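To start, the structure itself, in structure tokens.
A single protein chain has been removed from this complex, and every other one stays in its place.
Chain naming follows the written order as A and B, and within any one chain the residues start at number 1.
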Amino acid sequence: MAITPSFDTVMERLKRQDLWQFPGGVHPPGQKSLSNTTAIARVQLPEVLYIPVRQHAGLEGSVCVEIGSQVLKGQPLTYSNAPYAVPIHAPTSGVITEIGEHTSAHPSGVPELTITMRPDGNDTWTELFPIHHYQHLDKNALIERICDAGIAGLGGAGFPTHIKTSSTKPVEFLIINGIECEPYISSDDRLMREHAWQIRQGVDVLNHLLSPKCIVIAVEDNKPEALKALNIACEDNQEIQVVSVPTVYPAGGEKQLIQVLTGREVPRKGLPNDIGCVMFNVGTCFAIADAIFSGKPLLERVVTLTGTALQKPQNVWALLGTPVSHLLSYAGYMPHNQNEQQVIMGGPMMGFSITSLDTPVVKITNCLLAPAKNELPSAADERACIRCGFCTDACPASLLPQQLYWYSKAKDHDKTQEYNLFDCIECGACAYVCPSEIPLVHYYRKAKAEIRNQRDENDKSEKAKQRFEARKARLLEEKRLREEKHRLAAEQRKQAMAKDGSAQDKIAAALARAKAKKAKTAAQTEAVEQPIDAPQKSAESSTVKDKQAKVAAAVARAKAKKAEQTTSAQSQPASEKLDKQAKVAAAVARAKAKKARKQAEAEQGVKQETDVIDPTATDETTAAPGKKAKVAAPVARAKAKKAAQKAAQSEPAEAENDAASVAEVNDKEPPKEKTAEQIKREKVAKAIAKAKAKAKQNKSGENAE
Amino acid sequence: MKLSLASSPHQHVRRDTGAVMRLVCYAALPGILAQVVFFGWGVLVQLILAGITAVAAEAVILMLRKKPIKRTLQDYSAVLTGLLLAISIPPLAPWWIIVLGTCFAIIIVKQLYGGLGFNMFNPAMAAYVMLLISFPVQMTNWLPPQSLVENNASLLDAVWVVFTGYTVEGYSVAQLKVDIDGISMATPLDHVKTALMSGQTVAEATNVSFMYGTTGAGWVWVTLAYLFGGLALIQQRVITWHIPGSMIAAVALVSLLFYVVSPDNYASPYFHLINGSVIVGAFFIATDPVSASTTPRGRLVFGALIGFWIVIIRIFGNYPDAVAFAVVIMNMAVPLIDYYTQPRTYGHRA
């Protein structure tokens, strides 16, 4: 990196007004006089406000109001504890009519979560808590206040302001950005002219929070009135330097302004506070003053309405959430004066064309530009790049736009990154000067988005791979452990057998007897629960049962399929009923089969374990069902009752079915004696039936259509 | 309702490729005027021939390549190529020289590489090199300044000579070259080269009538006229000072080095700068955007190396002038230069 000028050098040069320069830059026609001659006007309340939940760079909060709630002006609508989240507030009093998706103030216009409210016209404020002696207040409390006021950088990036103010690194330069280098825009200009004093108050608060060595307010030299107003407002404080900066685009970029004022460069992947600088927009200072001294959250901002397709280009105070169409009609929008209807949010260099006139004004909206015919050249077809290098000369970041263009176009993303694509600030200077009218920035943005998505995808697939492999390893390990356990147990048994025969034999015999008894009781309880699968003592019988169950299930499935086919063939109510019946039956049968298989497997497991001489284990496995059964019995009874009632109420066909299934299941036992297994099974069966019924409904609905 | 969408920036400087190329053509006008004044109507004839050939060749090849003809022709790059070639060749060269050269420049050097923006070599200079190597006699038939020649050729004569080889009265080019003193004339560079080879010193070689005096100053005036046009281009920000600056500086420096070592054997920097096409080359040819280096430092290196090669080839080579060779050689090195002269990106360590 170039040599970083020391604080003293910088101060000396600032005093002499001998500033640095950034490379490149362009001089597009300013067109500021279109809108900066009249005072900032107030617009009447719109009929509806669309307040996007996320209007800043960072996380959105969670909505804390409901549809229909009455809100007061300044009442927070979201809250969050995440550090990068700032809340949004009701810009006026009214009723929340909708919380849903609405066109976002983003070049894509992709719908985002938005709170829609209808103003009641009273504009009733919620209770405000101004702070008068901020110097006596804890800094953290002040920062919290700034955060709660929902302030995010009003310059364009929308970075949460409280994050910047809580910087722990020593601050040498507190820079207030009043450059506004984009053509057409004059919102900061008007704000500085009319509210220089309040901006000064905001600066004082920031000064208190950050204790910088020096405060610099930078204004471009094409705004003499603003310079004058700020000079007057800051007269009494020698620490504040109001600096006039030569007009060149993009001098207002954060990195570029720091370079112009201090000769320092923000390191790659670094932040301005790494080189002792912190920068705030004048609008942000104004909002901070509002938040502290009058307790008002950020509810409105100055928006420049400009372009010659407007009858009255001017600056207005716009409530956040105001639809663009409302502001445009206020300024006398004449769509017929445009070639194609087009409205740009932001300036002509970095702004984006909005996708709908319902797009709301958000915290970062500084300008709405409606260009008339021939005011801005329509995007012509691009010609071949002639490698003239004008773009290289214009680039403020000293990139090679032309190389980036070739590689972006070829989708050679490694190369684009080698040429530092991500250091591009998308200022548009390169595309502005390009004689071949190549939309260079568009190519860069696409490449950036592609690289980001690719990166995300790679990360994701890498993670998936790791998880897959971890799972595989885990399964293997489990298997190994199981086998190891079995092996050890077998060895133990062998050893025991091999050691002294008689005593051990006796013990073993006793144990075996006890076990057998327990097994018997267990089997009996199971028999109680499981009338279909009669008590089994051998693995053989269970496997047989298993097979049978499978076969039964298969048959049932086949039947169900047939039934389904027939019903889908004819969509008469009669067949519908039949279908329903068949389905329910099939579902029940399937569930049963599944259960049976499971149980058989479980029993096999139990048996194996009983084989092993491990009394505690057997105890547990055998005891558990008994206990469960006891606990579950009363519950089961209650459920059974309910089920019976329901069955009685529901349609005869279904009831019959239900009853049949219940009967089938409970074969020998009265419902009273239902066990936990039973309940579970019933639940499953019910869920299946429900799912099927739903599917059925859908299908019949479709058929009906 | 449909809103039209576009990607930023929405504002655009209104100087497109065509405008840039046209500006270069206009800037060459003073030089062309000077050439006509001092060297006769032949220059004009060549210019017209070159312009027509260039546009026709471009149109035909675009048609074959199925590209939009009108739109591409409007970039004026073909016209500029023709112009540069026309002012580089002897004014009374036969018509097929310029036609062949222009066709070669447009079709082979430019369009076959993919058209404007994709050609590796400067089309005019590549064609010039081709012509010089293939037809050395016709390409070195320079006329002396008009004030010195015995038989002044009119516009009609010029046309006649270009197309038939003889004036209306029947003089051949060789006869036209003969000056009042009856000496066959060559360009100063040519003359000095021959003289030095035959063992004369520089002082002796330059001590001939056509190099001195007010009448013999034609070469100087033409050079100055192009210098004026070139400075205007810099002022209009069509080109930057880097390439011409470093190229002229390099020519001066390298020739000075030789001159200091042996003033008898090597001509002075002034001689090198004012004669031949160093100035035209510096402002109009080496700055051709497509084939020149694009990074700021790269342009300096590119220009300086062209200057270096010009002097080296002039002194050691067989051809009297060397701008075309130097430019074509350096065109090949452009990707390499560009790669190694990337500027330090904002926020990066050097």
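Going forward, a contact is a pair of C-beta atoms (placed from the backbone, for glycine too) under 8 Å apart; a residue touches a chain by one contact, two chains touch by 3 or more.
Please note the rule applied: contacts and distances are computed from a predicted model.
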Looking at what's absent rather than what's present, what does UniProt name the missing chain, "RNA polymerase subunit sigma-24", "Ion-translocating oxidoreductase complex subunit B", "ABC transporter permease" or "YceI-like domain-containing protein"? "Ion-translocating oxidoreductase complex subunit B"
Checked against the full complex, the residue among A:R13, A:K228 or A:K446 that touches the missing chain is A:K446
Touch with the omitted chain, as defined above, among A:I232, A:A464, A:A490 or A:A514: A:A464
Which listed residue, B:Y26, B:W95, B:F118 or B:W241, touches the chain dropped from view? B:F118
When the complex is taken as a whole, what residues of chain A touch the one chain not shown? 104, 106-110, 112, 355-356, 379-384, 439, 442, 445-446, 449-450, 453, 457, 460-465, 467-472, 590-591, 594, 680, 683-684, 687-688, 690-691, 695
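We take it that only the chains that are shown with their structure count from here on.
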Inter-chain centre distance, chain A versus chain B - centres from mean C-alpha coordinates, in Å: 61
Chain A to chain B touching residues, read off their complex: 1-2, 22-23, 26, 28, 107, 183, 255, 259, 265-268, 270, 340-344, 346, 348-357, 369, 371, 376-377, 379, 381, 383-389, 392-393, 396-400, 402-403, 419-420, 423, 426, 428-429, 431-437, 439, 441-442, 445
Mind pulling up the chain B residues that touch chain A in the complex? 1-17, 19-20, 71, 75, 77, 115-118, 240, 289-292, 294-296, 299, 338, 342-350
